[in-house]
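Here it is: the structure, laid out below.
Just one protein chain is left out here, and the rest sit where they should.
Now for chain A:
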Amino acid sequence: MPESLAITKISDLANPTRFLGLAARILPFMAGITAILFAIGLYLTFASKGDYQQGMTVRIMYVHVPAAWLSMMCYSVMAISAIGTLVWRHPLADVSHKTAAPIGAAFTLIALATGSLWGRPMWGTWWVWDARLTSVFVLFLMYLGLIALNRAMDDPSRAARVSAVLILIGFVNIPIIKFSVDWWNTLHQPASVIRMGGPTIDKEFLWPLLIMAIAFTLLFFTLHIAAMRNEIWRRRVSAQRRMAARMAGRTLAKEA
């Protein structure tokens, strides 16, 4: 039956051992392509001319905008994984959302820091509590909360279920971040790339931005797969240590 064949294939991919084999094969290629894309993106970034209004500070856009996109995409990946944990109890789903949280926090930190460094010369202030900035700051706090929650609970499967519920509740913040510049009057500019009617940004700035965005996205997936592999190894180490402790206990009981 084709349907049962498809289910078998999906089950095969859900196997952590198969995932480790796949990760070992694809990680070197992903890391190589990421490095090449960053080299091209950074060359185009520093070869581009300044904006007629912002001057050379437009170059901050090439790190700020991809980091901001990634901060939201990472949370979306976590939300999909959370569904995998709660609905299908996918073996890799809880590993996925646990390991994505620190990476998402790092990209959100880059977006907040570079946004502040861009805001000072352009807006005349490091920070304002407008809808876009505040909602991204809330996202950063949510990432930190999820990292803390995962570290606070000893049982990984229980921590995964609690985290998954919180991730899905927190997902409401993602459309708020995206549409905050349309729904409220903010100091932050409205969308100029992903918008109805196409990008309003000039092609000279758009191409380096897109290449940097692809490089950041590939960096995220490379780090995420590597972190998932590390988490599977961590769980195997603790399982094997428990097994060793049980074996030692049985030996001691026999001797007594």
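Here, a contact is a pair of C-beta atoms (placed from the backbone, for glycine too) under 8 Å apart; a residue touches a chain by one contact, two chains touch by 3 or more; residues count from 1.
As a working rule, contacts and distances are computed from a predicted model.
Colleague: One chain isn't displayed here; going by UniProt, is it "ABC-type spermidine/putrescine transport system permease subunit II", "Heme exporter protein D", "ABC transporter" or "ATP synthase subunit a"?
Modeller: The chain we cannot see is recorded in UniProt as "Heme exporter protein D".
Colleague: Going by the contact rule already stated, which one of A:Leu37, A:Ala79, A:Ile110 or A:Met142 would touch the omitted chain in the full complex?
Modeller: A:Ile110
Colleague: Among A:Ile26, A:Ala191 or A:Val237, which residue is in contact with the omitted chain in the full complex?
Modeller: A:Val237
Colleague: Determine and list the chain A residues touching the chain excluded from the picture.
Modeller: 17, 55-57, 59-60, 63-64, 67, 102-103, 106, 109-110, 113-114, 117-118, 120-121, 219, 223, 226-227, 229-230, 233-234, 236-237, 239-241, 243-244, 247
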